[in-house]
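Here the complex is missing a single protein chain, while all its other protein chains stay put.
Chain nomenclature is as follows: A, B and C, assigned in order of appearance, with residue numbering initiated at 1 for each chain independently.
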Amino acid sequence: MCALMLNKSYFIETFKKLAAMAEENRDHLSKLDSDIGDGDHGINLTIGFREVEKQLPQLSESVTDIAELMKKVGMILLSKVGGASGPLYGSFFMKMATHIIGKQEVTFKEFCQMYQDGVEAVQMRGKAELNDKTMLDALIPGLAILKDYQEGDDPINTLENCVNEMKLGSDKTIPLMAKKGRALRLGERAVGHRDPGSESAWMIMNVFLQQLKTIS
Amino acid sequence: MCALMLNKSYFIETFKKLAAMAEENRDHLSKLDSDIGDGDHGINLTIGFREVEKQLPQLSESVTDIAELMKKVGMILLSKVGGASGPLYGSFFMKMATHIIGKQEVTFKEFCQMYQDGVEAVQMRGKAELNDKTMLDALIPGLAILKDYQEGDDPINTLENCVNEMKLGSDKTIPLMAKKGRALRLGERAVGHRDPGSESAWMIMNVFLQQLKTIS
Amino acid sequence: MKKLINNPSDIVNEMIDGLIASSPTLLERVADSQIVIRKNLGIDKVAIISGGGSGHEPAHAGFVGQGMLTAAVCGQVFTSPTPDQIFNAIKTADSGQGVFLVIKNYSGDIMNFEMAKDMAEMEGIKVDSCIVDDDIAVENSTYTQGKRGVAGTILVHKILGAASEQGASLTEIKQLSEKIIPNIKTIGVAFSGATVPEVGKPGFVLADDEIEYGVGIHGEPGYRREKLQSSKFLAQELISKLKATFPFQENDQYAVLINGLGATPLMEQYVFTNDVLRQLKTEKLNVVFTKVGNYMTAIDMAGVSLTLMKIVDDEWLKNLNYPVTTLAW
Partner (left out) sequence: MKKLINNPSDIVNEMIDGLIASSPTLLERVADSQIVIRKNLGIDKVAIISGGGSGHEPAHAGFVGQGMLTAAVCGQVFTSPTPDQIFNAIKTADSGQGVFLVIKNYSGDIMNFEMAKDMAEMEGIKVDSCIVDDDIAVENSTYTQGKRGVAGTILVHKILGAASEQGASLTEIKQLSEKIIPNIKTIGVAFSGATVPEVGKPGFVLADDEIEYGVGIHGEPGYRREKLQSSKFLAQELISKLKATFPFQENDQYAVLINGLGATPLMEQYVFTNDVLRQLKTEKLNVVFTKVGNYMTAIDMAGVSLTLMKIVDDEWLKNLNYPVTTLAW
């Protein structure tokens, strides 16, 4: 069995499915955001991923490598979404390009690095920490798994573990009413409610996982 | 059987009961007013008659005759109620004094004249006509009965007829959507709804009737 | 009923106290009254007094100030003030040049203001008045009697107030009022009823997807109930009514007032403004003045009214733009 390689069309197909996923979960994510925020998280994501989908045909022609694709998608999110998720998911995808400049395909190990670069960008951009009741509460536990990935481990297994850890991380945002950061600002009514960004984060990585299954 | 005379205390007792009547029918009259107006007719009347009741003990001492009592009560309504019913019922009671200046008691014939003077005042003040969907639609039919009163007729019977005619007149306001005056201004939604002022008008005269029964 | 109040029967009194306390340099309350009056009365100017039931805030007290109203007489909620109150306002506001009363066309307002006028004239004060009847909702071509006075009243205040500020006499103000009022027409659409605090429940209830055209500012019945429509459609409906009444002529100058009835956010009012102004452009009218916001409300009613004023005389426009010192214009 030859080493699994993720090419441009893996990412392009993933973005198509991300658009569908956002559409499907629009109300669910907005509902979560109503409970503790301003009720627009699902709307924000669909605005962004609809635009990504719209530009995908043209992008898939024009971009020369995966890094450029990730940057362009990040830019679209950044300049179309606004709110918190715009710059966060924008940076997430944009910074995924950091270590893969010029590549037409990436190994799963490189994919793990892409994820790490993305998560670090979110952390830098938003200056939040674990237990602040943000998407980082899903992203960081997922990162732990992908960092442990060794050449030879099963990519699907690994990514499945990652998504599961992210889900668990998202679950942990439910009781959170931290004494600092964003969770503090949310106040008591937030206790008992899941953070919407932590939910969308694992859902996004889950789409990467499902697409991975189709090509393996 | 000697001729029935209505003295100061008849009127004072009537005003007391009017206050109770207004209180009891506050919500009912306001509800009627909601349907075609601004929903405050019951409130306006209670504001007025509460104040009358409050001042009655002092008034019953100070006024020298029935005319003065009627004027004072009218003035209270005029200066406490506002809206349409303030000047209308205010004028109604004030002008009842016209032909009975100096009297300590009045015959039922004189009472009929008092009513006529009151109704004419309402007509002058409000410049409305029959079928404009106002209190006049009750007041005017009642007036026809009291104008017909002859020495020797039974006062209670007559006043009962008067109140019944007023009720009928009020009923007739229900289908009204006239092509002029107030009814026009009320528009189509008013059709099928009773005019609140026509309801309070017969209710007021009914209190005079009930009080008359207690003394006959 | 969920209202930010104390005792419903104290609401007007407390509201006036709050208003005065928040504008101590601009306004004061005439002692033992519900009259809000300018702190520095114009000397040798005709006083302009308006008023009526409360519940239409910022009308009328919000328009008291230099260049607009001299005083506002505040009745109970949706109830005309009493003659003695109005008379008190006339006496206090008069600077010797006479007093002009702006009355809205409601039985109660007319009767109470006219009684006050009689009282003032008996004391030798010159008083004149106008009756604003801008609501075309329940008008038909044959009978123009009985129209209600609504948001257009604000434009009357502004134009007459500016005239007074510029030294117009009582007679001139009366004449001006007679010229402008027939050129001001309003029509509204309600999305919900209004809750009079003392009543505790809405005067009428509309279904979740229902609106009513032509409702009055006290919740008086309008001319039709219908399913909720888009802002574009509503603009069209209201403009078509106004068009027929004026009627429109190409290139005529118009002032536009879009008035929120209380609970409709400014965001929606501007969306509606956009539709109105576009459609008036299509009608080839020349809109020379636009104002948007809550000016003549109906407590917590949701909805808007659209007022058009045909500007026949450029002086009217100058008066609309004349500087003013009020809380709410």
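One rule holds in what follows: a residue touches a chain if its C-beta (ideal position, glycine included) is under 8 Å from a C-beta of that chain, and two chains touch if they have at least 3 such contacts.
Quick caveat: nothing in here was measured; it's all calculated off a predicted structure.
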For the chain not depicted, the shown chains it touches: A, C
Sole residue of C:Leu228, C:Ala244 or C:Val312 that reaches the chain not shown, by the stated touch rule: C:Leu228
Of C:Phe100, C:Phe272 or C:Trp316, the residue in touch with the unshown chain: C:Phe272
Touching the absent chain when the full complex is considered, from A:Thr14, A:Ser30, A:Gln116 or A:Gln211: A:Ser30
Touching residues (missing chain, whole complex) on chain A: 30, 34-40, 43-44, 47, 78-88, 125-126, 128, 134, 179-182, 184-190
Touching residues (missing chain, whole complex) on chain C: 2-6, 11, 14-19, 21-23, 54-55, 57-58, 62, 191-192, 208-209, 211, 228, 230-232, 234, 256, 258, 262-275, 277-278, 290-292, 294, 297, 299-300, 302-304
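To be clear about the criterion, only the chains that are shown with their structure count from here on.
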Centroid spacing, where centroids are CA-atom means, of chain B and chain C in whole angstrom: 32
Two or more partner chains touched - positions in chain B: none
For chain C, residues that touch 2 or more chains besides their own: none
